[in-house]
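To start, the structure itself, in structure tokens.
Left out: one protein chain. Kept in place: all the others.
Just so it is clear, A and B label the chains in written order, and each chain counts residues from 1 on its own.
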Amino acid sequence: MAHVSIPSYWISLPQKYRLIAGKCKDCGYINFPPETLCGKCSKPKTQELIELPGRGTIYTYTIIGRGAAPPEFKKMQSKSGAYAIAVVELDNEQKNKVNVQLTDCDPYKVEIGMPVTAVFRIIYEQEDVIRYGLKFRPELKNPK
Amino acid sequence: MRMTKIEVCGYGCYIPRFRIKREEIQNVWGHFEGKIKEKAVMGYDEDTTTMAVEAAKNAIANAKVKREDISVIAVGSSSPPYALRSMAAELAMAIGISQNSRFLDFKESEKAGTTALLTCSDIIANQGGLGLVVGSDAPISIASDSIENAYGASAAALIVGKSKGLAELEGSATASIEFIADRFRKDGSLLVEDLGIPQYYQMAYTKSIQQAVTQLLGNLGLKATDFQHVFIQGHDTQEPTRVLRKIGVDKTKLNTNTINLIGDTAAASVLTGLVGLLEIANPGERILCVSYGSGAGSDAFSVLVKEKQEILENVPIMNTYLENKNFIDYNQYLKFKELINLES
Partner (left out) sequence: MKNVAIISCGQSNFGSFVEKTYEDLFADAYLESLKHIKNFEASDIEEAFIGSLAFGGSQLGNMSALVTDSINVVGIPAARVENACGSSSFAFRYAVHSIMSGQNKIAIAGGVEKMQDISKKSRLWWFGVAGDIKWERLSGMTFPGNYALMATRHMYEFGTKKEDISRCAVKNHKYAAMNPKAQFRNEITIEQVMKAPIVAWPLTVFDCCPLTDGAAITILCDAEIAKKYTDTPVYVIGMGAGTDHLALYRRESLTRIEAAIKASKAAYQMAKVEPKEIQVAEVHDCFTIAEILAYEDCGFCKKGEGGLFSHEGQAEVGGKTPINTGGGLKAKGHPIGATGVSQIYEIWKQLTERHQNQVNGAEIGLTHNVGGTGSAAAIHILKRG
């Protein structure tokens, strides 16, 4: 069942791969994703494309157990078990929020305020096409 | 033959956090083929493309170059997600590299990573610009087959260019010999197979490497003793030691750390080993890298280190990845590598 067609998925790739947003040249508001009308001042086609930082903190989260995952995530969940999903507040001035899956962590150790960074991972596979996108993981810093 | 000479402007790698100890696999099968301590395993949402993206992003950040200046992307992998579909193109989309770059995908053998490096270097040396070279691999075989034992997962990337860099790839040599199969994977199969004739394989391995190294030393006017660090691709940490005498390299110079902790990562092997060595080598030191792939063939190249790469806080170095471990048991291993059926 192709509820998200390949072309539909493809349209959102700049956001899913690189957090591309639209900054309104008129009022400075950052629209994620870029839209025809600026979400704040409603001026049409004033947005220039910018890349939001792939780092932020956890604003809120949940842990998905069995029975709460959409069917396209069934295979992934058979490998991963329970996984966490979060709304992440990005590190930019406007603190744009994104709704993403967390990876590379114990879902039960997630906390609000935890610093996380974006990583490129497999979201799911459908119609034999692998759909990639960004997930966030607890930041990995080099020791000082 | 003309020599490839290019500068390495930056480098990076990626090692998955899941690891499995040799004992864990040994306890299940009663034996473990290959001398390694433990190895890396891709997680449930990773593949060779996702690993390549992270290694590439790290290399670009470390090299402090602009994405738009990358004109060639060369990827080497013996386990790409698609048989027909460019991994280099996916990499470009994920990173945001210009659509007018050249996308080169090398999948021919376990030495696809060095094939990518040398080919890309030749192009950049010829026309300028910057090249992104990535080796990313995670081979699999039948669960019960001992060749599965040492297969790991990793990715490593270099940014190469003509202007002054952190290290210089002084030259290279390639040897290929006529040889009917050792390890192979037929089109349509996901699992590597092996003829399993050790002496036959040993002969091809030794001969290819010997020829490549001899040629390289001759081209550069160098001796084996001019190298402080040596990385030779092998299925485990033991295999490379068997060719040392033939090429005049002292055992103390051979570094098998990445193989020991990450496993055999085929096309990513040499590039991963190189990144590991670049992170510890001092300016003025030389690194000898040798790959081997079924065909049979071997690339040998020399890297002269000029300066240490600055460690950026948010760009993990190999050690950070190596220390970020999460050990799994064999059941989890079977699920992650899909060695058991997960769907009809």
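FYI, a residue touches a chain if its C-beta (ideal position, glycine included) is under 8 Å from a C-beta of that chain, and two chains touch if they have at least 3 such contacts.
None of these values were measured; they are calculated from a predicted model.
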item	value
Chains on display which the left-out chain touches in the complete complex	A
Candidate in contact with the missing chain, chosen from A:Cys38, A:Val98 or A:Val116	A:Val98
Contacting the left-out chain in the complete assembly, out of A:Leu37, A:Ile50 or A:Ala82	A:Ala82
Omitted-chain contact residue, chosen from A:Ile6, A:Cys27, A:Cys41 or A:Ala68	A:Ala68
Where the missing chain touches chain A, by residue	1, 3-4, 12, 15-16, 59-71, 73, 76, 82-83, 85-87, 97-101, 107-108, 112, 123-124, 131, 133
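Here, only the chains that are shown with their structure count from here on.
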item	value
Parts of chain A lying in touch with chain B, wherever the complex brings them together	13, 17-18, 51, 55, 75-76, 78-80, 103-104, 117, 119-123, 130, 132, 135, 139-143
Partner chain A, residues of chain B touching it in the complex	17, 43-47, 49-50, 53-54, 57, 81-82, 90, 93-96, 311-317, 319-321, 324, 335-336, 342-343
